[in-house]
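A single protein chain has been removed from this complex, and every other one stays in its place.
Chain naming follows the written order as A, B and C, and within any one chain the residues start at number 1.
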Amino acid sequence: MPKWGMVIDLDKCTGCQACVVACKTENNIPFSTPEQAEMGRTISWIEIIPIMEGEYPRPKLRYLPRPCLQCDHPPCIKVCPVYATYRNPEGLVGQVYSRCIGCRYCTAACPYTAKYFNWSAPTWAKEFEPCLNPDVSKRPKGVVEKCTFCHHRLQKAKEKVKAEGRELKDEDYVPACVQTCPAGAMYFGDLDNPNSKVTQQTKSPRAFRLLEELGTEPKVIYLTEGEWHGAYRK
Amino acid sequence: MYLKKGKAALLMAGCVGLLALLFLAAPALRSQSLREIKLGNPLEGRKVFEKKGCGHCHSVWGARGTLGPNLAKVASGKTLMQLTGLFWSHSPKMLTVMQQRGIASPSFTPEEMSGLMAYLQYLNYFDEPGSAVEGEKTFSQKGCNKCHSLGKTGGTVGPPLNKYASVMSPVTIAQAMWNHGLKMSSLMESHNVARPNIRNREMANLLAYIRSAAADMKPDRMYMAPGEPAKGKALFSAKGCIRCHSIRGSGGKVAPDLAKGPADQSVTEIASAMWNHGPQMWEKMRSMGIAVAQFSGNEMADLIAYLYSSRRADSPGDIAKGKTLFTTKGCVQCHGAAGTIGPDLSRSAALVSPMHLGAAMWNHASTMEKIVAEQGIAWPKFGGDEMRDLVQYVLSLRKSPAQGAQ
Amino acid sequence: MQANKFRIIGLVLVAGLLAFTWLRIGLSKSTEIRQPIRFNHKKHVQGGLECSGCHQTVKDQATAGRPETSLCMTCHEASVTKNPEENLIREYAQRHEEIPWQRVIKLPDHVFFSHRRHVSTEKLDCTSCHEAIGQSSEPPSRPIKFSMDSCLACHQKMKASVDCVACHK
Partner (left out) sequence: MQRRNFIKLVGGTTAGLALTSCATRQTLPVKDPLSEWRAGAEQWIPSTCLQCPGGCGIQARIVDGNVIKLEGNPLHPINNGRLCQVGQAGLQVLYHPDRLRGPMIQTGKKGSGQWQRLSWTEAIKTVGGRLREMRSRNASHSMMLWDGYGSGLMSALFQRFAEVYGSPNYCSYASGDGMAPAYYAEQGLANPVGYDLENANYILSFGCDLLGQWRSPVWAQRVYGYLRQERPGPKAKLVQVEPRLSLTASRADEWIPVHPGAQGALALAIAYVLIREDLYAADYVSQHTFGFDDWTDAAGRRHMGFKSLILKEYRPDDVAGITGVPVDTIIRIAKEFAQHRPALAIGGPGATMFSNGTYTAMAIHALNALVGGIGAPGGYFSQREFPFKPFSPANRDAIAQKGCSMPRLGDDESHPLISQGRPDLSEALLTETPYPAEVLFLYYANPLFSTLQPEKLTKAFEKIPLVVSFSPFMDESAQHADIILPDHTYLERWQDVPAAPTSGAIVLGMAQPVIKPLYDTLHTGDALMLIGREIGGSVKEAFPWQDFKSLLVESVQGVFEAKRGSVFTESFEAENVRQLAKRGWWIPTHSSFDDFWNDLLKKGGWWEPQDSFDEWGKTFQTPSGKFEFYSQLLAAKLAGLTPTVGAGAPGRRIDAMKPLPAEMGGGADSDKMVLPHYEAPKSSVAKDGSTFYLNVFRPEVLVGGGAAIPPWLQEIIGPHVFMKWDSWVEINPATAQKLEINDGDWIWVESSKGRFRVRAKPYPGTMPNVINVPYGLGHTMPGEWANQRGVNPLLIMEGKSDPISGMAAPGLTPVRIYKA
């Protein structure tokens, strides 16, 4: 069974946010209004987190793209009272909207703030409705949602390779953010396959995981830029 | 073809395929000798190279794969049989690497193999790009600038060369020089300019310099299409070359056999050689009352393509040597009269051309490799012309088609 | 240990209410469906048509697909039967309109179902899920519902995935 993981090379990332928009179009993520944004209710499954260090004239601004890290020991699933969020056999942390009761324990439990609560019903202008992705549901008000590693793409990829009578390869299944990344800073693949690009990358001396000390064992691995070893703050 | 597929299935498929091929090729077998090689189409071969994933490992001119050797270098100056031998000799190594990388080993039809080999052979047809700096030196050393203007300076006797700025291939220049050669020679004489000989990379360098120094750039770029040997062969007769020159013995005996030139000459070098021998040729032609042929469009490229490929054609193999090889390389152990493991090679349908043979051998290499390993036989390698001789020997064993078909 | 028990009680409570809500909506909102043409599945099947003859994407896409007017016209260009309904097809074709087939099976938005997977790779027969539609001479007047139970029962029987996200999008 493959174990899906992502590697993000911070040395290549330019902070352009193409991944953010790609994710929104792929996953029917409603855009917020200015008022909601002001209240911090913008939903962004993958978010660019800026990290400002130093003072003028030598400031260093870094960007950290943060999807759901799909932890192997996800703190969010431990607190869910209704089993709406769980870790599936391929290591993906699933979120079942029809089960979710919106208690937001998981949003609080996630140390990476990767989970988002729908404070209001998603609204699109009527004109925008045709471009919603039929492979992804529209989440109702009152449920928690998060990055799925574009899990629906995996379903379709599995189906495709089965129809073609072959094994699933890394390039068959790529989340929208990885596919679009202009700088090629994101890699995706099977962490259990020793030959996959991601596995190779995790062996890099630059590799690190966010808040490793919490023991969450995230499956999103970052590569530092230069000698930087990321302290995470928001 | 996947390596892990059953040996039995492979053999079955192979036998059926061989029988079918033999049946189809039967009438051809009688008349065809190995000398007459049907030339593959290098353009199709290029597609084969891409389609079969050769580029995953191999580089051509330093581009793409880094695992295997640069094929342009490997193929330099080799005949088709030599290339086939190389391909065969390296197949176990290739197969191992492919297996490690999880790459499926491709199989080839004879046409594909023939195209592929033609493509590899063709790689050295194209020169390396010239150097403008070297070209500039040549331009003044050879006295080109005494007659021709380039950029804003130079002589006025010959036509200005700025108009050649859009030309990308040195053969175009060579063609123009050939066409005007006679006139140029007499002008040179009257202006006391020594007729320069152009050697090695000089033509390519000259063009690079012309492109670099010329000011007029419209149209932007004009390329030449690689010549087609078949067309070149027709031109060889049509333009009257054949009246003096021969190719592998067939043709006029007045001038040298053009197939015997150095095998590593590129197209521009062949063109330069034509220029260099100009006066000698014209003299002869005048005495024989032959007009100097003019080339237009892609004709010179076609002609040279023909010369190029004929130089790389194989001469007939030595049956005696082949027989020795059959024993020393261990073929006899499996394929010989006493051998029961491998098929009787004399019945092989692949003995139509080196390419049929090459394709068949490659396609069966993975199966054979296992057997060879089990038998503890070293993988037979064929260097130089060994492959050619071996094939000639095997060919001599060939039974009549009627027997083969049974 | 005890925490787990409470969790289960909570879960039961939720499940109960959920079921109630579902039922309520299901009962109150089921509406009648009228197809633009009274399509006779039985006739077509008897005539030798395969399901995929009209539902053309059933083998290679998620949705089975509905026949376009032009597809219907390949047979119904001229009259095949005496049924006056048949004329409707030609009327649509004349107006260059697509026949507004109404959907009778509507999966909830949070369900991902792929015909390709079930029909092409798993080789399920259409009747495994669509039982008798091929035998009906009238289009169904009410939406056809599928319950998760029936999906699960089959998935368990066939040892197919019962992972939530395999079907819930």
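The definition used in the following text is that a contact is a pair of C-beta atoms (placed from the backbone, for glycine too) under 8 Å apart; a residue touches a chain by one contact, two chains touch by 3 or more.
Keep in mind that what you see is a predicted model, and the values were worked out from it rather than measured.
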Contact set of the excluded chain (shown chains only): A, B, C
Candidates A:Met6, A:Val143 or A:Val220 - the one touching the absent chain: A:Val143
Residue in contact with the excluded chain [from A:Pro2, A:Pro81 or A:Pro111]: A:Pro81
Residues belonging to chain B that touch the chain removed from view: 43, 46, 50, 55, 60-61, 63-64, 126-129, 132, 151-152, 162, 165, 167-172, 207-208, 211-217, 219-226
On chain C, residues whose C-beta touches the chain left out of the figure: 2-3, 6-7, 10, 13-14, 17-18, 21-22, 25, 29, 31, 33, 57, 61-66, 100-103, 106, 108-110, 115
Contact footprint on chain A, counting only the chain that is left out: 9, 11-12, 14-18, 20-22, 24-26, 31-34, 37, 42, 44, 48, 50, 52, 54-57, 59-63, 81-82, 97-98, 100-103, 105, 121, 125-128, 130-134, 137-138, 140-143, 176, 179-185
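The rule is simple: only the chains that are shown with their structure count from here on.
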Distance from chain C to chain B - Cα centre to Cα centre, in angstrom: 62
Separation of mean Cα positions, chain C and chain A [Å, integer]: 33
Distance from the mean Cα position of chain B to that of chain A, given in whole angstrom: 54
Where chain C touches two or more other chains, by residue: none
Contacts with 2+ other chains: residues of chain B: none
Interfacial residue positions of chain A with respect to chain C in the complex: 81-83, 86, 88-89, 92, 94, 96-98, 101, 134-138, 148, 151-152, 155-156, 159, 162-163
Residue ranges of chain C touching chain A (in the complex, touch as defined): 7, 10-11, 14, 60, 62, 108-110, 112, 114, 116-117, 120-121, 163-166, 168-169
